[in-house]
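The complex appears here without one of its protein chains, the remainder shown in place.
Chain naming follows the written order as A and B, and within any one chain the residues start at number 1.
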Amino acid sequence: MDCFAGVDVGSQAAKAVVLDGEGRLLGRALLDTGPDFGRSARRALEEALSQAGAPRESVRVLVGTGYGRASVPGAHRAITEITCHARGVAWLFPEARLLLDVGGQDSKAVRLGPGGKVEGFAMNDKCAAGTGKFLSVLAQSLGTGIEGLGPAGLRASKELHLSSTCTVFAESEVISLLSRGESVPDVAHAVHAAMARRLVGLVRQAGLQEPAVFTGGGALNADLVRSVEGALGIRFRIPEEPAFTGALGAALLAREAALAPSPR
Amino acid sequence: MSRRAYAEAQRAAGRLVAAVLPARYPPEVLWAHDVVPVEVWDPPAPAEVAGAHLPPMVCSVVRRGLALLSASPPVDLLLFPHTCDSLQNLSTLLPDLLGERRPCLFFYPPRGPAGDCGRAFLLEEVRSLFRNLDAVAGEPPPHRLREAVRWARERDEALRGLYDARARGQLDAPAEEFYRAVRRTEYLWPEEASEELLAFRRERAGRRPAGVPLVLSGVLPAPMDFLRRLDERGLAVVEDDFLGLGRRFPRRAPDLPDDPLEAAAGRLLALPPCPTQGAPHSSRLAFLEELARRSSARAVVFLALKFCEPELFDIPFLAEGLRERGLPALVLETEPGGETPAALLTRLEAFVESLP
Partner (left out) sequence: MTLVREARYRLMKDLVLPAALRAREGRRRARKADPLFGPPLKSGAELKRIMARHYALARYAKGARPVAYVTSGAPVELLRPLGFYTLYPENHSALCGARKVGDRMALHAEARGFSPDLCSYARIDLGHAFSGESPAGELPPPDLLFCTTNICQTVMYWFKALAHHHRVPLVVLDTPYLHGGREEGPALRYFRDQMVEAVPRLERVACRDFEEGRFLAALESSRRASLLWGKVLETLKARPAPLTIFDAFVHLMPVVSLRGLPVCERYYEGLLAEAEERVRRGVAAVPGERFRLLWDNIAIWFALGSLARLFARAGAVPVAATYTHAWAETVQDLEETDPFDGLAKAYGRIFLNRDLAHRRDLLLTLAREYGVHGVVFHSARSCKPYSIGQYDMRGALEAQLPLRTVVLEADMADGRVWSEAQAETRLQAFFESLER
């Protein structure tokens, strides 16, 4: 049986998705990205294939995406994560018109047309403010770990203001709030509120439309999602496994490339 | 009372309210039309909201200004003096791309040492602002402008009196209170403002609180808690060269022409040297030195507003020039809003400890 694969090599994790010709999910895998992108990509693909019970030769088209998209061994094409995320989201939520993705190094807001067509997008500037990196640095200062940051924020009992969205300055602000005796949940919530203000700027630049979908690692942080929702006055849909949207989109594009008359 | 509440009360009383962005304009022309200029410097609007419209290298004064103006404040018109590139673009962004429908007026103070044609152009700008206000607020009765010129003179005198008293050590007011009082002139009707300033001076007559005397320079004394930190550390602000404060009233009573529009223009020409109008380093240095001398200040502290080009371009040579003249200078990068970062206060303390 022919299958189609997408591998998304991000700065934090490598994700692989394998689909059959109908677009049904056969296997998927997520691994931490090591220093060697090519190796991480290969291992993620192997694991997804073994879950699918399919040999490597059965992959008719392989698409690489993400930061390490050019390093996916044997990939037929490299497509950016913006296009892939859009495609993946449209498959999961065909009516989606906006995508907000908060990843490790990049955050992006993408305005979607029918079929997951990218109509416009905006991304964070070079610095880490507004990306997953911002959260992981501050989670460390708060001692919650990245997974604990969201639940902590949800327990907040008052609104604190974090004025800095620069990662370095925000870190020292967090430390001084804690030393002043503010609680970890309140500070965690303030971190999410500061991050949400950045993300709102991105969404407005791209153009706010509904329905909207939240993906990437950031979508797993319920307090962050809630803060952005509050600031924008909308509700997001969240895929069951938001980390896989990019790889899914890549696999879908692989399948389309195979079906198209003459791939470029 | 907040500026918003004041603006609402003024409108209820039948006046029009203009949101005025920094920095230099002839207020007389607005007053004459019964328009209250409420200045927008560092409103408590969240600056991040502006992220959708402004790229990251725009200062927080402009970001907060945009955030405030897009949150429908109780104002009837907007006035944009042309102060810098960022405010220039804000003044066109709002009406041209963001659909601002309230009347937008512009005022361009000429740059460079005012030659004959600069003075002529300034007068033409004052006239044109007056005519444009006629269209928005109706023509004022003829004596009104003359009256407004008098209010400006009285307010300038009150400010000068207060500043002089502080410089001579005859004002018993901590910095935070001083600037709270003075900054009310950014929105109060001029007669109220003058009265308040005079009252403040009377009530606070006395010996300056002990402390190392400093001159501050920059855009604004911000964040506000910075002033409290100075007071706590036994540092006394005795003069300032802030764009929004000490640089916005003539330091000596100018001899003004009789024609009221010419007087309004003449008052602007008599303001202290300012980088937004291209004042050369030499004149700014002379001004800072004079401020320090008359107030017996021991040092000058620049509160550099991040991304503010007119201020930031001048500071290195000003600080160098002051040091050459025996006046120690310190540069601190600040942002209005929030709290003063601890590291910045540490630098300030270390600087004061190192003063001869």
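Quick notes on this one:
FYI, a residue touches a chain if its C-beta (ideal position, glycine included) is under 8 Å from a C-beta of that chain, and two chains touch if they have at least 3 such contacts.
Keep in mind that what you see is a predicted model, and the values were worked out from it rather than measured.
Across the entire complex, contacts from the unshown chain go to A, B.
Across the entire complex, the residue among B:L68, B:C84 or B:L145 in touch with the chain not shown is B:C84. Of the candidate positions A:L31, A:I82 or A:L149, contact with the hidden chain is made by A:I82.
Within the set B:A165, B:A304, B:L332 or B:V352, the residue that contacts the chain not displayed is B:A304. Looking at chain B, the residues touching the absent chain are 52-58, 82, 84-86, 88-93, 96-98, 106, 108, 110-112, 115-118, 120-121, 124-125, 128, 275-276, 278, 280-282, 304, 306-307, 309-310, 312-317, 319-320, 331, 333.
The chain not displayed touches chain A at residues 67, 79-83, 106, 117-123, 125-126, 205, 207.
As a convention for this text, only the chains that are shown with their structure count from here on.
Those residues of chain B that touch chain A in the shared complex are 46, 48-53, 55-56, 335, 337-339, 341-343.
Those residues of chain A that touch chain B in the shared complex are 125, 161, 163-165, 169, 172-173, 176, 194, 197-198, 200-205.
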